[in-house]
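The other protein chains are all here in position, but one chain of the complex has been omitted.
Presenting subunit A:
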Amino acid sequence: MLEGAEFYFNVDHGYLEGLVRGCKASLLTQQDYINLVQCETLEDVKIHLQTTDYGNFLANQTNPLTVSKIDTEMRKKLCREFEYFRNHSLEPLSTFFTYMTCSYMIDNVILLMNGALQKKSVKEILVKCHPLGRFTEMEAVNIAETPSDLFNAVLVETALAPFFQDCMSENTLDELNIELLRNKLYKSYLEAFYKFCKNHGDVTAEIMCPILEFEADRRAFIITLNSFGTELSKDDRETLYPTCGKLYPEGLRLLAQAEDFEQMRRVADHYGVYKPLFEAVGDGSGGKTLEDVFYEREVQMNVLAFNRQFHYGVFYAYTKLKEQEMRNIVWIAECISQRHRTKINSYIPIV
């Protein structure tokens, strides 16, 4: 790629960038959240959302309103916007969009395989699948019995195919293996996405690489955290870490040896970026969870992505911010519907 995106970026992607910035401006404001938190019932939430950019998106829902209906409709709305972006995009932005959908596709595949393992019907699980990660062959996932089967029969034509190269094995798909498969897939997906952004250069690389590095490191931390007390060996654990983050290589090696949260925190202390995050984590009951802290950091990075122009990161950032907003609304709605108002304020503010 040539340097100086500003000269030609708008020719192909100017319209979409304008559009996505407009969409970003329609994210809920702090005042909106304050109003939402005051709502007494889900109907109130609906009325309030009507005054925002969500508009009449719940108008055709039959009563009674439930949180899952709100969630589904919000997802549909995001999906419509995303599809619009994607249908109007040109290369290489369309590849970028494909990369963005891959993470949802991975989640959906894993979800379906887990469902097949528990002998649930496909339809039941399809409802839970994220609409951004939908693809035609998705429902055929359960005919596969081994990862290579899965690859050869079902996924070879999809965008996920390249990520399968590292995880072809003849193991039967039990719960642990599926989880390993997910993480391996995610690892190679992140690495490929990172490489794509790096190769693209320009502002896109400057914006997207830190975001993806953070994403990789976050996964590494989370994998570590989740593997405490499981049968996963330390070597296996290390193979799951995405290698495109700031932790690579020394940090990951240390992380692979960690045995409890304290040791993990000590690893993080070596890195200026992650030290404050771990310090912000509260202990036990009171403070924030590690997950929340990571989310906050992610929101912060995504908001900052809008400060630069002429890059693809805004699309990624917008989707992530919108997702966070949806999580917030769902959280608030859940708190309201379960009359559990004490924790209603622990949504992640988008500022």
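One rule holds for everything that comes next: contacts are C-beta pairs under 8 Å (C-beta built on N, C-alpha and C of every residue); 3 or more make two chains touch, one makes a residue touch a chain; residues count from 1.
Keep this in mind: contacts and distances are computed from a predicted model.
K.L.:
Unshown chain, UniProt name, "V-type proton ATPase subunit a", "TFIIH basal transcription factor complex, subunit SSL1", "Adaptor related protein complex 3 subunit sigma 2" or "Transport inhibitor response 1-like protein"?
P.N.:
"V-type proton ATPase subunit a"
K.L.:
Pick from A:S89, A:S103 or A:N142: which residue touches the chain that isn't shown?
P.N.:
A:N142
K.L.:
Per the definition of touch given earlier, which of A:N152, A:S233, A:T289 or A:Q338 contacts the omitted chain?
P.N.:
The single option touching the absent chain is A:N152.
K.L.:
Decide which residue listed in A:N35, A:S89 or A:N302 touches the omitted chain of the complex.
P.N.:
Residue touching the chain left out of view: A:N35.
K.L.:
Considering the complete complex, identify which of A:V11, A:A59 or A:V127 is in touch with the unshown chain.
P.N.:
A:A59
K.L.:
Contact with the hidden chain only, please: which subunit A residues?
P.N.:
Considering the whole complex, subunit A reaches the absent chain at 35, 38-39, 43-44, 47-48, 51, 59-60, 122, 136-140, 142-143, 152-154, 156-157.
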